[in-house]
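Data first, discussion second: the structure below is written as structure tokens.
Removed: one protein chain of the complex. Kept in place: all other protein chains.
Chain naming follows the written order as A and B, and within any one chain the residues start at number 1.
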Amino acid sequence: MHNLSDAFAAAAGMIMQLEPELLEIIALSLRVSLSAVFFAALVGLPLGASIALSRFAGRGAIVTALNALMGLPPVVVGLVVYLLLSRAGPLGEFGLLFTPSAMIIAQSILVVPIIAALTRQVVADLHGEYDEQLRSLELGWWASLSTLLWEARFSLMTAVLAGFGRASAEVGAVMIVGGNINHVTRVMTTTIALETSKGNLALALGLGIVLVLLVLMVNAAASLLQHAAQRRHG
Amino acid sequence: MDEVLDSAAGEPGATRAPPILPLTLESVSYAVRGKVLLEHIDLQLHAGARTLVMGPNGAGKSLLMRICHGLIRPSAGRVAWAGRQPNAQAMVFQRPVLLRRTALANVEFALKHAGIAARDRRRLALAALEQAGLAPIAQRQARVLSGGEQQKLALARAWALRPQVLFLDEPTASLDPAATAAVEDLITDIHASGTKIVMSSHDLGQARRLADEVLFLHRGRVTERTPASEFFAAPRSQAAQAFVQGRLYWE
Partner (left out) sequence: MSARAATSTALLLALALSPPPLGAETITVASTTTTENSGLLDYLLPRVLEHTGVEVRVVLSGTGQALQNGRLGNVDALLVHHTASEEAFVAEGFGLARYDLMYNDFVLVGPGDDPARIAGTEDAARALASISQAGAGFVSRGDDSGTHKRELELWRAAGLAPGGGRWYRESGAGMGATLNIANELGAYCLTDRATWLNFANRANLAVLVEGDPRLRNQYGVVLVDPRRHPHTNADGARRFADWLLSPAGQAAIDDYRVGGQQAFHANAQRSGD
């Protein structure tokens, strides 16, 4: 039990003192996860919307697969990306292994299905409401897609936040492709794993509390934005 | 009213574009999962008259409108326009479908996708709102407007494109009497500016107020098509008679 109180004390101490090492780790964590979510949204939003708006044989199977991919095990993705980026692998010449870029790539892969699947759901619901009117206005396929994505922007914000949550929380993929190198690829989650492995449980838990607070702050900020805008737009 | 708009170049103009009417439906029918919802529809729609499509619930009015407008393909038969022009048709639905943006932006959206140049859109959109009496609420969010204002906005958006034909599917079914009156006035204005009106309604009073001719549907078939005065005075089919007398009829 004393571990828990020590943990809260450790967390409070770290936050108040703003140790440069902690700030460095937080900055890297945010850079990796936010970048990953950005690229995942770039791919996932149009992908999900396209699937929602298209009719083709086997669409049901694609939707099921997409939903299932939301549960992709991070450590498996990490392993596959490791093999791809490894020097002996097909993309080895870019020298991306053990860099933050590799971590961004791995996390993007993890997050794309989440954003795509949730986008598909949201856009499919909107499609039912807007379809006839947009066709009446003679909008082409691509124009419909971008219009619906913009219309759904508040709900899609939730999908993007879900993706961010997933990226911030995962440790398996970034550990394998990043190597947990001090000052280079060490993020919050891998630091927590390392400190745990050293038996520094209170510190690890304290870091965990800081991580949760960080994710909470991001979500709170997004939520405020969302509500303010929603009140305006109705 | 229209002088401001006709004089500038690159604008929608029903008067200058080649006509797309008359619309011809030949042996059009529609069935889904074995159930026949429309059959043997043979008719022509010409410019000029306000055509009211009437009939009890389930007669197939909405379906017919959507097939004419091109939203649904018939199971059999032909739907042929005399000409093809972009944005020559428009449709307004029972529930207005507006985007999450200002009233003005909604009209500009339609103009943008009709290919109107950016520098003309604002002017044309404002003019459309003006004509619909919506100029004071141009900057308000469309989705927070009242039901009547939203429907008038949908009409303004359709009218801004200067369509040759405007389809309306029970546009006032969800509105209170004051809003209904305002919408009907707007429809009359649109008609006066040269747009063909094809409108479905199950409201007899509305039909009496607006119709030039009545197309009566019963169980997926056109039972009669007569000028309004004749229809209300002496409907020919049993179904129509029951309808005008306010009786329920099925057979």
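The working rule: contacts are C-beta pairs under 8 Å (C-beta built on N, C-alpha and C of every residue); 3 or more make two chains touch, one makes a residue touch a chain.
Computed from a predicted structure; not experimentally measured.
> Specify the shown partners of the omitted chain in the complete complex.
For the complete complex, the undisplayed chain touches A.
> Among A:74, A:113, A:163 or A:179, which one touches the chain that has been omitted from the display?
Hidden-chain contact among the options goes to A:179.
> With the full complex in mind, choose from A:11, A:49, A:81 or A:97 the residue touching the hidden chain.
Among A:11, A:49, A:81 or A:97, only A:97 touches the chain that is not shown.
> Considering the complete complex, identify which of A:121, A:200 or A:219 is in touch with the unshown chain.
Of the listed residues, the one touching the omitted chain is A:200.
> Contacts of chain A with the missing chain: which residues?
Considering the whole complex, chain A reaches the absent chain at 35, 38-39, 42, 86-89, 92, 94-101, 104-105, 179-182, 184, 194, 196-201.
Note that in this section only the chains that are shown with their structure count from here on.
> Mind checking the centre-to-centre distance between chain A and chain B? Centres are C-alpha means, answer in whole Å.
Taking the mean C-alpha position of each chain, the two centres sit 46 Å apart.
> Once bound in the complex, which stretches of chain B touch chain A?
66, 69, 71, 86-87, 89-91, 93, 97, 99-101, 109-110, 113-114, 141-144
> Which positions of chain A touch chain B when the two form their complex?
Residue list for chain A touching chain B: 129-130, 132-133, 135-139, 143, 147, 151, 153, 232-234.
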